[in-house]
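In this view, the complex is presented without one of its protein chains, the others remaining in place.
First chain written, first letter: the chains are A and B, and each begins at residue 1.
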Amino acid sequence: MSVEAKLIIKDLTHYYPDEYTGESVHALENINLQVYENEFVAIVGPSGCGKTTLLNIVAGLLPYRQGIATVDGIDISGPGPDRGVVFQEHAILPWRTVSKNIGHGLELQRLPKTEISRRVHEYIDLVGLTGFEDRYPHELSGGMKQRVAVARTLCADPVIMLMDEPFAAVDAQTRITLQDELNRIVMATRKTVLFITHSVEEAAFLGDRCIVFSRRPGQIKTEIKIQIPREERVWKDMSSNPIFTDARDEILRLVRQEVTSDDEQ
Amino acid sequence: MTSNNNVVSFRHKLKKFTTDGAGRLIIFLIGSIILWAFISLFIIERPDRYLPSPMAVILSSLDMLYKGSLISFYSDTLGRLVFGGIVGILIGIPIGLALGLNRTIADMFYPLMNFFQSVSGIAIFPVVVIWFGNSDTTVMIVILYTSFFPIAFNVLSGVRSVPVRYIQAARTLGASRLQIIRDVLLPGAMPSIAVGTRLSVGFAWRAVIAGEMLAGRPGLGNMIFSGQELDNTAQILLGMVMIGVTWIVLDHYLLRPLEADTIERWGLVQR
Partner (left out) sequence: MGAGAEMITYNRLSIALQKRFGRQRLRRMILGSIPFIVLIFLWELNTHFGWYDPIEIPPISAMWEAIFWLQSDCPGFVAAIEGHNDCNLSNNIISSIGRVILAAAVGIPLGVAFGVLAGINRVLSGYLEPVGIFMNSVSGIAWIPLAIVWFGVGWETTLFIMLNTIFWLIFFNTMMGVRAVPRVLVQGVQTLGGSRWDTIRHVYIPGALPSIITGMRMSLGFGWRALIAAEMIGGDSGLGFMIFVSAVEFKSEEVFLGVILISIIYLISDRWLLVPLEKWTVERWGLVWKPT
């Protein structure tokens, strides 16, 4: 049972049609990818290589024509609560308080109020926002907003959590804290995660597997396994962990290759 | 190859046209005329009274053009708008400036102006009629009254929005009070003046129509009003279309570009 992957992508190719000229942008080329239960897969690649495209397809926000994409064996045909997304921009609703935002998914699934508030409290504690339950998003810092977004996604209990550069808009210090926290949260909730970033460090720090994309049209260039137990993934230890540093340097080399060969053309 | 390119570029152009502002406007106009004609010809009873067809309206416009009344009405109305708009703005700018420059004057007169602004130009019409009768003066007073407030209030807030730093900087360069007004405050308030101008002209346009209707002075307003009295609904529709189209053209091709240009050129303060 558990051998079967949670997310399966087979031979996925995507073109964006251009409305005016009729020419199209070739965004993804023949992607094959599996994400297994409890796995944390990080995707890195140069800017504009189609990472967001892939994530949007998996999220069901972008219809695809060529290839297969399934979650838990079911074809992806639109957005659904089985695939939670944390967006790069702040996508939490400004007119809902922190706890209302976090409980939104459960509210949409029409769960009883007591059950919602119990789960919401649990996740507020988990992401460390206790005391901010009744604040509105504009009263929070950027880092706190992303914590709300993560809690909102997890609270709806998706099969897989999709994250598109979730920490790109916060400052470097907060980013490190959030990465540590995300690691702890993933450990605690045992979630399956597909994580997109263009920070090589971030990918190597968080990912059980790192997928390196080529430049556009996006193809999977290599896959690197990083076998460090989750418990050991803490920034203060990681920077001296040779498995981490080796993997990071290797990924960096591969990504640099893509970027520089881009320059040569 | 070439023909294929042509097809592509034609499709491109068509797509651009249909998503472009002017293209949409034209499509909308044609669409609504067809809809209007359909309702008038096939749905409504006694269309000549309740909703004459576009054809009837065109005929009525030709008739009025031939008799010369259409052009004279139109020029009367436009004349009032231009005169009333310009004078209203010319009165509004200095008063707005004075209020923006001096806090005491502003604190003193702001509530009064606020009160009179909420007494709309249309509501004071009966008062003005008692004073000046159903005359051109009455209509002009109503127009001036309506167009004055938006520009005055916008100039006021425009002057207030100029950062104090700029004024201090000019002071340290030895600028006199007058020079500060000319070189710092007026340019700084330009975007607000442009916004206020557009609002003022918009308000004035409504006031022109209402004033002509109420006072019975010749113009588009009176044309639609007498259309109702004469049981000539085609004339009403003609007037309404002219009122709407004139405003859209004026707004789209004069006021909006003016506003956008001014904000772009002088808009340091606003962004």
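One rule holds for everything that comes next: a residue touches a chain if its C-beta (ideal position, glycine included) is under 8 Å from a C-beta of that chain, and two chains touch if they have at least 3 such contacts.
Bear in mind the structure is a predicted one, so any value in this text is a computation, not a measurement.
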Chains on display which the left-out chain touches in the complete complex: A, B
Given the contact definition stated above, which residue among A:Leu12, A:Val71 or A:Ile92 touches the chain not shown here? A:Ile92
Taking the full complex into account, find the residue in B:Leu97, B:Val155, B:Leu186 or B:Ala210 that is in contact with the omitted chain. B:Ala210
Provide the residue numbers of subunit A that touch the chain removed from this figure. 59-61, 78-81, 83-85, 87, 89, 91-96, 104-105, 108-109, 136-139, 149, 152-153, 156
Going by the touch rule given at the top, which residues of subunit B touch the chain that is not shown? 19, 21, 24-25, 27-28, 31-32, 49-50, 104, 107-112, 115, 118-127, 129-131, 206, 209-210, 213-214, 221, 224-225, 227-228, 233, 236-237, 239-240, 243-244, 247-248, 251
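Methods note: only the chains that are shown with their structure count from here on.
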Roughly how far is subunit A from subunit B, centre to centre by C-alpha average, rounded to an integer in Å? 51
